[in-house]
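My structure is below; once you've seen it, I'll send some questions.
Removed: one protein chain of the complex. Kept in place: all other protein chains.
We just call them A and B in the order they show up, numbering each chain from 1.
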Amino acid sequence: MGALGFDNPVFATYAVAAAIMVLKIMGQGWMTVWRMTRARAGFASPEDLRPGPINPDPRPGQLEPDEAVERSRRMHRNDLENIPAFLACGLIFVAAGPPLWLAKVLMYGFVVARLAHTLAYATARSHETRAAFYTVGSLAVIVMALYTLAAVLA
Amino acid sequence: MGALGFDNPVFATYAVAAAIMVLKIMGQGWMTVWRMTRARAGFASPEDLRPGPINPDPRPGQLEPDEAVERSRRMHRNDLENIPAFLACGLIFVAAGPPLWLAKVLMYGFVVARLAHTLAYATARSHETRAAFYTVGSLAVIVMALYTLAAVLA
Partner (left out) sequence: MGALGFDNPVFATYAVAAAIMVLKIMGQGWMTVWRMTRARAGFASPEDLRPGPINPDPRPGQLEPDEAVERSRRMHRNDLENIPAFLACGLIFVAAGPPLWLAKVLMYGFVVARLAHTLAYATARSHETRAAFYTVGSLAVIVMALYTLAAVLA
């Protein structure tokens, strides 16, 4: 079975993929901040209408949804629906001791699919494009979960 | 203390519970896709109104909330509020070296409670039914977290 440490190249693969995906999630938060700051709109809470460095000159409507900000929030939500499950699943998958090539295909496949999904969403590509990248990422996680279940129950 | 590997039956219990919960999260995404496809409504983004294989014949109102789709999104959100915390907490709980029976009760209890919550939510059972299953799952995670804290600080 696979050891959870950097001596195991499957774990090292996981750590690289996981670190990139963590940076993706955190970066999406900063994209929302950037879009809120630029639009000076899409704020979340009533107190955000008080004047201050973030909002020096409040105006009505700043709590209304702003499409650029909402798009970033939808991207974030989509990340949260996929990446935490990947992060946990990847770890038990490492413990299940898969071959390195399979781990690389599934883990880096997930990372590439999520980054491509982000790019497609940010640039408003067609629903089909977004759905295709979503599907690849989702299937990678599902395969890892099934592989792990099979390994434990075998 | 408990080793993080399949030789440890507590870890194997965790891996089974975690894999099922990961499949639950990913499956909820597909339930939303299925309901959006069937209702041809509840789409998330303006570009989803462009004609294409997913939406061959766009009509106004497809970006409005659709109750069947929103229900699936609420179920998903409820999963995200509970399952990632379980996945992380389960792992440190394994490391704390609990007795196998306790790990089985808490981990499989969480899994059963979440699946029952899903069923109750999907079929619009009473708020009380949903709340009862939510409570069982939430308490299982809280007990695991407190057990782990006590084990480290002891």
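The criterion applied here is as follows: contacts are C-beta pairs under 8 Å (C-beta built on N, C-alpha and C of every residue); 3 or more make two chains touch, one makes a residue touch a chain.
In this text, all values refer to a predicted model and were calculated from it rather than measured experimentally.
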Missing-chain contact, candidates A:M26, A:L100, A:L119 or A:A150, resolves to A:M26
Interface residues of subunit A (partner: the chain not displayed): 4-7, 11-12, 14-16, 18-20, 22-23, 25-26, 28-30, 33, 43-48, 50, 52-55, 76, 80, 83-84, 87-88, 91
So which bits of subunit B touch the chain we can't see? 1, 3-4, 67, 71, 74, 80-82, 84-85, 88-89, 91-92, 95-96, 121, 124-128, 131, 134, 138, 141-142, 144-146, 148-149, 151-153
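The rule is simple: only the chains that are shown with their structure count from here on.
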Can you work out the whole-Å distance between the CA centroids of subunit A and subunit B? 17
